[in-house]
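I have a structure here, written as structure tokens, and I will follow up with some questions on it.
The complex appears here minus one protein chain, its other protein chains still in place.
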Amino acid sequence: MDSKKRGFYIGRFQPFHLGHLKVIGEIAKQVDELVIGIGSAQLSHTPDNPFTAGERIMMISRSLKGLDLYYYVIPISDIYRNALWVAHVRSMTPPFSTVYSNNPLVSRLFREAGYEVAYSPMYNRHEYSGTEIRRRILAGEAWETLVPEAVVEVIREIKGVERLKAVSVKGDIEDVIDGVP
Amino acid sequence: MDSKKRGFYIGRFQPFHLGHLKVIGEIAKQVDELVIGIGSAQLSHTPDNPFTAGERIMMISRSLKGLDLYYYVIPISDIYRNALWVAHVRSMTPPFSTVYSNNPLVSRLFREAGYEVAYSPMYNRHEYSGTEIRRRILAGEAWETLVPEAVVEVIREIKGVERLKAVSVKGDIEDVIDGVP
Amino acid sequence: MDSKKRGFYIGRFQPFHLGHLKVIGEIAKQVDELVIGIGSAQLSHTPDNPFTAGERIMMISRSLKGLDLYYYVIPISDIYRNALWVAHVRSMTPPFSTVYSNNPLVSRLFREAGYEVAYSPMYNRHEYSGTEIRRRILAGEAWETLVPEAVVEVIREIKGVERLKAVSVKGDIEDVIDGVP
Amino acid sequence: MDSKKRGFYIGRFQPFHLGHLKVIGEIAKQVDELVIGIGSAQLSHTPDNPFTAGERIMMISRSLKGLDLYYYVIPISDIYRNALWVAHVRSMTPPFSTVYSNNPLVSRLFREAGYEVAYSPMYNRHEYSGTEIRRRILAGEAWETLVPEAVVEVIREIKGVERLKAVSVKGDIEDVIDGVP
Amino acid sequence: MDSKKRGFYIGRFQPFHLGHLKVIGEIAKQVDELVIGIGSAQLSHTPDNPFTAGERIMMISRSLKGLDLYYYVIPISDIYRNALWVAHVRSMTPPFSTVYSNNPLVSRLFREAGYEVAYSPMYNRHEYSGTEIRRRILAGEAWETLVPEAVVEVIREIKGVERLKAVSVKGDIEDVIDGVP
Partner (left out) sequence: MDSKKRGFYIGRFQPFHLGHLKVIGEIAKQVDELVIGIGSAQLSHTPDNPFTAGERIMMISRSLKGLDLYYYVIPISDIYRNALWVAHVRSMTPPFSTVYSNNPLVSRLFREAGYEVAYSPMYNRHEYSGTEIRRRILAGEAWETLVPEAVVEVIREIKGVERLKAVSVKGDIEDVIDGVP
């Protein structure tokens, strides 16, 4: 293909946080261009996946403004067939040579397909974690320091805190109408 | 649209019970017509979803005979994309203006789409619960008083007790053939 | 249909083991031909379903070489609609009259469709179990004595032990990139 | 099942017309209850399938008000697997014993599944035809006499004429943006 | 992988005919084992695809009895994503090194994936053609000489001639019920 060195980095970004941003900053030193895949793009409005792909694109694009990196942000919907997943990703993205991932399944699937997989650098993973940030939002604890300022803005604009709380409610209430949909 | 006030009420109705019936009776006082959606219509023969959509239509239609209400009963299959769910429901139903639901996700999705969502009235939710009724059926306890007489009939006709027990069996046996399908 | 007595036996075969082999040996005495369905054919590269349908076909075909039985091995992908599952199986297989299964759901679905369901003979089910074999592989314990020699070979050829371990890793690491796909 | 004689009649109803109405009137004399399936329920906004399932339900329900018949109107989405279609219909509908259809494929599929299929009575099929009615709407010719008054109303309420014309436009224009979606 | 030379040959086999049989006979001389894929496995009961995957498996298995070749017959359902098709085939089949195909798309997809593609030998393609055989069946012309004797038997057993004629009927009749499903 072309002579550019292009990397691939994928996450669910629920939400995009400072850990992601720092990883991308490190990868930026090693590649000419970066393809950022938004995993489980079709999911939204659940406790683990509150934000749509479009909202996550907003978070990432605004957070990366100013970064000296040519990047693509591409939603990758789940296909529920691991053996086809790499072909699926390839069909939706510009060609890349290196995959940056610490996720065991992602690493394995790309390695079986012959790709070079580099461990992505990591930071304070106990705080910089989507799970932790969603927990703090629900608990009413401070979470804004764990994400880029642009992400705070996007979540405010889409009323994301209100949405996450609404879709996370549980309890006896559901029994009456049998928990739909 | 037309001048009728039409409401929307959705449940999985596994099975339809007296709690549902009472809620519908209350809603009937507030609307001209009611659209009743059968959620997770594609599911059946599981411990949580033993009955087909067609069987649930039977339960509802027979139970509502005699009620002074013009209603529609419409199966709504899951699409596993929350962001598209309201559009999916709308495409399958006559137009409605008010949604009756206590389910947090249903409420949130319709509210984000601009619908009025009314809390549906509730009754003894510990007994009038699909989960409780299925538990009693499996345990051999009395459950018939929690559902309309018509539902007892339908479950008898389709051998629903036998089916629920059959699909709820667990244990080592499954290991031998690795639990299919 | 034709005059052959044909049986149907389905499993996920993750992996194919000596319990399966013995069951097939017993069924072989009762039928002219056997249709072997590979359940959840579309799954692979997960802790519970590490092997592709193609790899499972290899395991079965090699293990049955030498057995005096005319058989078919057919991948059956999940359709997530129990009420359609028997029709799905029928459309993908030669016609059969008897189903051999201890799985409660499989038995129930075929019985509701009017099929004869025979309990398949069983052997030491605590050891001859896919769950147990996958556990031993992960724990580094001896598992090779629980499967046919041909299965040991196939798993070695496809680096199956390495794959199962890779896709079974869990932990904090996933938080950083939010566990995709 | 229950002792009611229930029939099944399916069409795409794009739109529901007087031919359909007369057929239903005839069937009404032969059954206790009628299950009306709305085929290709997922389609809308195309030249051949302009109306949503919900809109078609409206057409049918309003047109049948006053008819002395207990009926169910149920959307049936395509599954693109003919061998599973009868099981799909069955899972979504109350049980029925007789199928009324002149459609060769529908007849064949139900016959292979062991159902009794009765030819439905027919009327002036050159005029009472969805194809003809959609052609007249597009051509600006009189079509209102071919459908029940209630259908004229529904199509007016949903601006159906405008929609059908909009989605039927063809020509060079599409080339510029390459005809999406 | 293993040391066997394995080939891959795919067709829709609607029905399996003498052209297919001769091609397989030729390929048999060049490989140790042959993987036969049944394309568009999910289709049946249409004018172009009258037979189910299971029926096609019967045709092939019976026709190849006596041939000195170890082969696998595997249904391959369409996934409607060309860029994923090779990965899909690979996941459902034992590993193979050579693809035998004259189909331009099949050849191209496997070549882009790095496979060796051999032109399959051909015979009188005007007669040995599924299209021609289906045409003859519909026209009441002699077709039995174009297929193996076993295929004539299978088609008789499943009443395939009657089915093909039934699903191929066209005309004004469809207008009345608007051509479902």
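Per-chain numbering from 1; labels A, B, C, D and E assigned in written order.
In this text, contacts are C-beta pairs under 8 Å (C-beta built on N, C-alpha and C of every residue); 3 or more make two chains touch, one makes a residue touch a chain.
As the structure is a computational prediction, the values presented were derived from the model and not from experiment.
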item	value
Contact partner of the left-out chain, one of A:I27, A:I74 or A:V99	A:I74
Contact partner of the left-out chain, one of B:A28, B:V73 or B:V86	B:V86
Interface with the unshown chain - residue positions in chain D	42-46, 52, 163, 166-169, 172-181
Interface residues of chain A (partner: the chain not displayed)	1-2, 41-42, 44, 52-55, 57-58, 61, 72-75, 77, 90-95, 153, 157-158
Contacts of chain E with the absent chain, listed as residue ranges	10-14, 19-20, 23, 37, 39-40, 76, 78, 80-83, 85, 101-109, 112, 120, 122-123, 125-126, 128-132
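Going forward, only the chains that are shown with their structure count from here on.
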item	value
Centroid spacing, where centroids are CA-atom means, of chain A and chain D in whole angstrom	44
Sequence positions of chain E contacting 2 or more other chains	42, 44, 52, 90-91
